[in-house]
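Please find one structure pasted underneath; my questions will follow.
Shown here: the complex without one of its protein chains, the others still in place.
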Amino acid sequence: MVQKSHPIVEIKDLYKSYRRGMQVVPVLEGITFDIAEGEFLALMGPSGSGKSTLLNLIAGIDSADNGSIKVDGVEINTLPESELAQWRATNVGFIFQFYNLIPVLNAFENVELPLLLTGLSKRERKDHVDMVLRVVGLADRMDHFPGQLSGGQQQRVAIARAIVTDPTILVADEPTGDLDRVSAGEILDLMDRLNSESGKTIIMVTHDPRAAEKAHSIKQLEKGILNVSSETHR
Amino acid sequence: MKIPYYYSLRNLCTRRLTTLLTAAGMALVVFVFASILMLAEGLQKTLVATGSYENVIVIRKASKSEVQSGIERSQASIVETQPEIAVGPDGGPLMAKEMVVLISLPKRDNNKPSNVVIRGISRKSLQLRPQVKLVHGRMTRAGSSEIIAGSSIAKRFKGGGMGETLHFGMRDWTVVGIFDAGSTGFSSEIWGDVDQLMQAFRRPVYSSITFRLRDSSEFEGLKNRIESDPRLTVETKRENKYYEEQSELMAKFLRILGMSLTIIFSLGAIIGAMITMYAAVATRTGEIGTLRALGFQRRSILAAFMLESLFLGLIGGGAGLFFASFMQLFTISTVNFQTFSELAFSFALTFNIVYRALFFSLIMGFIGGVLPAIRASRMNIVDALRAS
Partner (left out) sequence: MYLLKLIVKNTFRHKLRTGLTILGITIAILAFGLLRTVVSAWYAGVEASSATRLVVRNAISLVFTLPISYKEKIRQVEGVKLVSYGNWFGGIYIDEKNFFANFAVEPISYLKLYPEFILTPEEQTAFIRDRKGAMAGRKLATKYGWKIGDLIPLKGTIFPGTWDFVLRGIYKGRDKSTDESQFLFHWDYLNETLKKTVPRRADQIGFFMIGINNPALAAEVSTAIDTMTKNSLAETLTETEKAFQLSFISMTEAIIAVIQLVSFIIIVIIMAVVANTMAMTARERIGEYAVFKALGFGGGFIAGLVFGESLVITTIGAILGISATFPVAKAFGIAMGQYFPVFNVARETIYLDIGASLIVGIAAAVVPTIRAARIRIADGLRRIG
């Protein structure tokens, strides 16, 4: 039995469309749902269904045309970009399909990046980075550059970067999309542990059925609308 | 600026060939910029140092230099009686009546002729110019066909060396001494006894009169009196101002030439920097999106790319200055546009030039990088991430 904790993400009547030249293409047509704290949610759907767009909106890197998104009580859809940037720094952890590590920074420096936006001292930052790299099991490779790491290792560094500021939510866009079977499994295990042991709220967009299996619940998107069916595994 | 400086710096090192080429372009511009400034500086240094504030030079009115000037003996005598002239150790006035002409001498290295100043000096001439020192041989003997040559002449011109002979005014003249006047214009002159030279050239007039002021503040009064005397048609100047004016035409030419060249070249270098930075932004679109997603502000992205461009400028500027400093080993030997006579001067590097060169390289980096940096900062996050 899952205890229904309070909603950490509240989405109401969300509309979003893109302009392609003269054409207006609608992507999301009235999305409403809540995400509970500590939930591990998978967003799935065919290509063009709007799942990535929805993720971007929740993460605060895009803004909707209409509707409201509240994350931990904060209405983010109407925030101006500079405030939104500050908000993202402390509230969102990103995990991308292609890791998106900065090539000229080593693992330690990559993980440290989000901390540079806080007021922590150099010593405090070092402590946080050390701890988080240990959690993902890469403490011995902190001075390696992305070019010297395997795909799985890079994604683990990315995850370390995502959790180093202890954000409110973690968003992941196809986190296993570029990994082989074994590495994908390791990453999914890590994410599972973060969710179950540390209570991190994870919202993941994926095509991978094994990834979806690891999640608590799945929401299906099709042509910009949520499918009613919502499976809850665990 | 939240994005660390080493992000910008390391990105420069990653694209090595591109960075090198762009920085090389800027280095060349700074090299030309600094060299021209050093040349104009060297020219002015030479000429300004040639004269002394305490000395006064008298030449005929409206003549622009000693070569064109002519002062009759009678007029010279009148000038001699002025009370403001300092008294020398021998009790007589510390004054010298001199004659200046130009002769054409062939250079040692390419045999081409250039105009060299021959100055007929009096006994007190050396005293009036303490910066001139005899370093070889001896002074000329009275009544003889002997001359002494400035160190630059001895080095560069045929017949100007110790013991060598020059032929003019139907006589042979032997070089019995070499004098060194540092980097001043006198090093490019030949000196001899004024009476002997006046005879040889059949010029019964002096070119100029130079004397030391007994009290420097009396100059204005002296100038007014002499220039309004109906018996005299002369003008008076402080010696250092006279020589400074002689450099103006050429220094101006060098500066205008230098500045026009630098501006044109810098346009090329800036364009090179712009191309490089636009490419850098284009290649790192994904990174930019990531940094923005992580929460870095637009202005931080702008600053990071501007810093990269400024570093580029600085590297180019430093390299350009480094190579320009070697120009100090060279000396230019040419004819001064204004006096039509030979002048040798070298490149002079000053702190002022170093600052200006580095500042200029930063400006180039700034202009080259600003538009690409703005483009980077204005990117839409979602589009940028999609491009990676």
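Each chain carries a letter (A and B) given by its place in the written order, and its residues are counted from 1.
Rule of thumb we're sticking to: contacts are C-beta pairs under 8 Å (C-beta built on N, C-alpha and C of every residue); 3 or more make two chains touch, one makes a residue touch a chain.
Since the structure is predicted, the reported quantities are computational estimates derived from the model, not experimental observations.
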| item | value |
| --- | --- |
| Partners of the unshown chain among those that are drawn | B |
| Touching the absent chain when the full complex is considered, from B:131, B:216 or B:233 | B:233 |
| Full-complex contact with the absent chain, from B:13, B:264 or B:387 | B:264 |
| Chain not shown, touching residues in chain B | 17-18, 21-22, 24-25, 28-29, 32, 60-64, 67-68, 101-104, 110, 112-115, 168-170, 201-202, 204, 233, 253, 257, 261, 264-265, 267-269, 271-272, 274-276, 278-279, 332-335, 337, 340 |
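One rule holds in what follows: only the chains that are shown with their structure count from here on.
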| item | value |
| --- | --- |
| Separation of mean Cα positions, chain B and chain A [Å, integer] | 65 |
| Residue ranges of chain A in contact with chain B within the complex | 56, 59, 61-62, 81-82, 85-90, 92, 94, 96, 98, 100, 102-105, 109, 113-114, 116-117, 161 |
| Complex contacts: residues of chain B adjacent to chain A | 2-4, 6-7, 10-11, 14, 286-287, 289-298, 381-382, 385, 388 |
